[in-house]
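With one protein chain withheld, the remaining protein chains of the complex are depicted in position.
Chains: A, B and C, in written order; residue numbering restarts at 1 for each.
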Amino acid sequence: MLGKGLLQGLAVTAKNLVGSYHDPARYVTQEYPEVQPKLPEAYRNFPFLVSETADDPMGTLRCVACQICEKECPPQCIYIEKSKDKKPDATGKAQIYPAVFAIDTAVCMSCQICVEVCPFDAIKMDQEFAIAATDRFGGLLLNREQLAKPNAYYHQIHPTEAAEVDERLAAERRAAEEKARLAAAAKAAAPKPAVPAAAAAAAPGAARPAPAGSTAPAASAPVDPVPPPAPRPPSP
Amino acid sequence: MMLPDPAATGLARVRKIEGAALGLRTPAFAPEEGAGDLLEVSLGPHHPSTHGVFRMDVVLDGERIVRLKPVFGYLHRNHEKLGEGTSYLGSMPYTDRLDYLNSMTNNWAYALAVEKLAGIPVTERAEYVRVILAELSRLLNHTCLAGFLMQDCGCSGTPLMYAFREREKILDLFESLSGSRMMCNFQRFGGCRVDPSAEWLAATRTLVDGYGAFLDEFEALLSGNEIVMARTQGVGRLPAALAVNAGVTGPMLRASGVGHDLRKVDGYGVYPRFNFRVPIGRDGDVYDRYMVRMLEMRESISILDQALRGLPGGPILDPKAKQRGLRPKAGEAYGRIEGPKGEIGFFLVSDGTGNPTRYRVRAPSFVNLTILEDLCLGHSVADAVIILGSIDIVLGEVDR
Amino acid sequence: MILAAAAPASPADAWLERAPLLLRDALTGWLPDALRPWVAALLSIATILGVFGLLFAYMTLAERKILGRIQNRPGPNRTGPFGLLQPFADAIKALTKEDIVPRAADQVLHFLAPVVLVALSLIGLAVIPFGRNLVAVELEASVLYFFAAGAATELSIFMAGWASRNKYSLLAAMRALAQLISYEVPLLLSMVPVVVVAGSLSTTGIVAAQGGWAAGVWPHWHALTPWGFSAFGVFMVAALAESNRSPFDLPEAESELIAGHLTEYSGFKYALFFMAEYLGMAALSAMGVTLFLGGWQAPLAVLEFIPSYVWFGMKLLLLLLGFIWIRATFPRLRIDQLTRLSWKFLVPLALVNLVNGGLWAVTSDWTGAAGVARWVVSALLVVVPFVVLGRSLTAGYGPRTYRYASP
Partner (left out) sequence: MTLLLAILALVCLVPAVAAVLVRNLIHSALLFVLAWLGLAAFYLAVGAEFIAFAHALVYVGGVSMVVLFAVLLTRPGRESALPAPSAQRALGGLVAVSLVASMLGSSIFWTRLPSVEPTPPVPLRRLGELLAGPYLVALLLVGLILTVALIGGLLLAAPRRPSEGGDA
């Protein structure tokens, strides 16, 4: 009979009207500035550069300016200039560092491919989303000083992932030390082929694609037989 | 370089058969003698119901449409050409932006094409996860479509808000898994980027279990509503023959009574292991298109239920599969899946370098949109709006 | 406000019931006799403007709030406590916005349309008895006056649409005309049996005819009789269409015609259209209350201690809530379906109802078994046409069953 469907519809809306006062499932709006969204751990927005310490972000950047991310970035929003000199990295090895590292967040599409391809765990995705600016170039083109954030911050926003990364880096470091020790012993005894690092296989993050770049990862690079000073004094 | 002779290319031919294209076009409604003046209205590119920047140049006799020309390209951004200059991995996030409601299925279709091209096997667990995500996408897409369609019919936002309420839940799942709500960039060659956790699977299970109840309520609001039926039944009929000849796919084709579903036809992924049905319509009108989607969602719920139950363990991504610096042997491959809007396919030609030499997208929205004029002729402006709504287009995919 | 001839019953003498009159007397008592009726008239105009102006303001808020709640969201809640100052913020915004008139527009008509519309939506309120003693103008043919005043509202919508020189607006203008021609007829036809049964064309007379209770509990409201129920339904559907509300908001039709006749209006003129829509809706609802829901009469004798104007207000708000609820639920009809609904369903229903109302008037003295027969016959005269006409109206439409492709 005419009107049955209409009455059914009215019943549904009435149910929602009443339900919105007592049923949280029917009243789903969050009032944003007061109620901040609960971001899931996986949430990603724009990339940032991981530095080991907060005191000296520029001195402890993990980035070695290998330029893989620059090459792989689909919208090509990353610009890197290698340094002329070398600075010791977290493991104490002298490394090239980025003299210029800039990301144009107006171009970035938050795809996180830079994170996936980075062999040094130097670039990660941030969760800061309220980044409006009135100046397109001054406000949205971020340089390395603005991009650098300490590892502690990384732990804060992606705890699980950061723990995995730290574990993996520690394993790589241990493997490197082991290799360095073996190499030192071998040099003392006789020339012997270098042992390939099993660091990546030992790493727990199986989902992470194996680094297969032209630039050698830290683990397989020959490391000076210097004990790694974890907390380093700030470099000039 | 010499320009090709226009007569030798398709261009001249297309112009000639305009008006009687396909030989199946509804007889053109010539304005009657003595009928009032015709009114030419440009619906769009800024119009509440064109679902983006899309224009319909309409010639009206009163409110009846005598001519309609769809004009698109306002959102063209060189997607396919960009794909030829980008590495295989680098194109993956761009596919998110085709049909931005269904990045998961776009990713899958593209991954499938690359996997075919490079011969990369996919892990068992990833196949299941892909099915789960594709069916969630289907739920999301069809729910949103129903909401948008009803908005075009003139509802004051209520069905749309209910649709978005449920969509939020699915988007939350996508976000907690992939990190982004809509631009998931989740599939990789040989599997998926992240392994879903047990909590995620439990949350999905909750959603799937509750979705049927939502659909019941949604249908109580709309499916039996006399106004909805009066507005949508008999409007925008698409005959099965025209649908097939025009290359229409997806729910739109099935609403016209053709039971063509790539999940059954190709049996890609692990779909043959699931037990589901393919609903088909009879009249091919707007109501059938709406109802076929409603019924497809019920089937999707059943597929999700089976996939969640049968999800195997193991790695989510083939550790040997190369993502970066992929250089497939020279050759070509076409990967297609049954996306929520129809057959979404990627055609790739490799010459052995790191980029494809040809990158082509078969976008269902675009192909389905080509018959808009045939559907709209003789109907009123109000009908044209809901016919367009029932085609289910996303301009990101139409214009690429 | 003219003191209606009220029976000296106790509820009519209650202090609260007489409060508006006492207030008026207190305000005008010190004036010379010659001036008093004029000031009193001005006072009633000011009261109607004030009350309905506020009603308009808070109707917009209530509509947005209720729509919000129905759609699982809070609605406006930022301006003042619970968003209560929102209407005023909106008013300030509308007043301070730039008023844009297209160069090609018909300047005079473009300006006149909103003004005429608001004026026409207001003058109908003069004859509504808002309470036992509250009616601004007492006329012998006040029902006719009301509909004559309301008849021209769509004319101004046409003016707005045509004068804008916008193609969407022009389509809206055509729709408004078609809609008006179609729905004026059932609106008037549904009112006729009430006049026949009440034996009066004056609103106060019609309300007076609905006083009292059958068996002490069943009010003599027209909507509570079979013919009256049907007439009430037809009246409210036509009222929805007359006030261009969803599902009959075709002239505005935002998903098809952008904003229809309002496309080229901005600022305060736009707000005037808005105001006219709500005032028209309130006026038609007030007429519906007067004709069918017993006007200011209380539903039960024991509830008569509540002043009559409160009862009227509650009934009015109830109907307005219905308007909002319907807007939140239904999609829009198409123009041909709209006219078909009127000519093939509402008008025949109202015509049958004319006979029905006439029978009811003739058989007013039947009691006992004959009284029951009267009810049964009247009910049949409503249900049978409804089912038959409804079936023919929905012929060709209906739920479908679907097949599944064979694997």
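Going forward, a contact is a pair of C-beta atoms (placed from the backbone, for glycine too) under 8 Å apart; a residue touches a chain by one contact, two chains touch by 3 or more.
None of the values given here were measured: they were computed from a predicted structure.
*Asks:* Identify the residue among C:147, C:213 or C:268 that touches the chain left out of the display.
*Replies:* Counting the whole complex, the residue in contact with the absent chain is C:147.
*Asks:* In the full complex, which of C:66, C:159, C:223 or C:289 touches the chain missing from this view?
*Replies:* Touching the chain that is not displayed is residue C:159.
*Asks:* Return the single residue from C:85, C:101 or C:177 that touches the missing chain.
*Replies:* Of the listed residues, the one touching the omitted chain is C:177.
*Asks:* Which positions on subunit C touch the chain that was left off?
*Replies:* Touching the missing chain: residues 109, 139-141, 144-145, 147-149, 151-152, 154-155, 158-159, 162, 165, 170, 173-174, 177-178, 180-181, 184, 188, 201.
Heads up, the rule we're going with is that only the chains that are shown with their structure count from here on.
*Asks:* Counting only chain pairs that touch, give me the topology of the graph as line, ring, star, complete or other.
*Replies:* It is complete, because no pair of chains fails to touch.
*Asks:* Is the number of contacting C-beta pairs greater for A-B or for B-C?
*Replies:* The comparison resolves to B-C.
*Asks:* Most remote chain relative to subunit C, going by C-alpha centroids?
*Replies:* Measuring from the centre of subunit C, the most distant chain centre belongs to A.
*Asks:* If you average the Cα atoms of each chain, whose average lands nearest the overall Cα average?
*Replies:* Checking distances from each chain centre to the full centroid gives B.
*Asks:* What is the distance in Å between the mean C-alpha positions of subunit A and subunit C?
*Replies:* The mean C-alpha positions of subunit A and subunit C differ by 63 Å.
*Asks:* Measuring centre to centre with CA averages, how many angstrom lie between subunit A and subunit B?
*Replies:* 33
*Asks:* When you check subunit A against every other chain, which residues touch at least two of them?
*Replies:* 2-3, 6, 9, 12-13, 16, 28
*Asks:* Among the residues of subunit B, which are close enough to touch at least two other chains?
*Replies:* 158, 162, 165, 221, 223-229
*Asks:* Within the complex, which stretch of subunit A touches subunit B?
*Replies:* 2-6, 8-9, 11-13, 15-16, 28, 40-44, 68, 72-74, 109-113, 116-117, 125, 206-207, 209-210, 212-213
*Asks:* Can you tell me which positions in subunit A touch subunit C when the two form their complex?
*Replies:* Touch residues, subunit A against subunit C: 1-3, 6, 9-10, 12-14, 16-17, 20-21, 26-29, 31.
*Asks:* Going by the contact rule set out above, which residues of subunit B touch subunit A in the complex?
*Replies:* It comes out as residues 86-87, 89-94, 96-97, 158, 162, 165, 168, 172, 175-180, 183, 185, 188, 193-195, 217, 220-229, 315-317, 319, 322-325.
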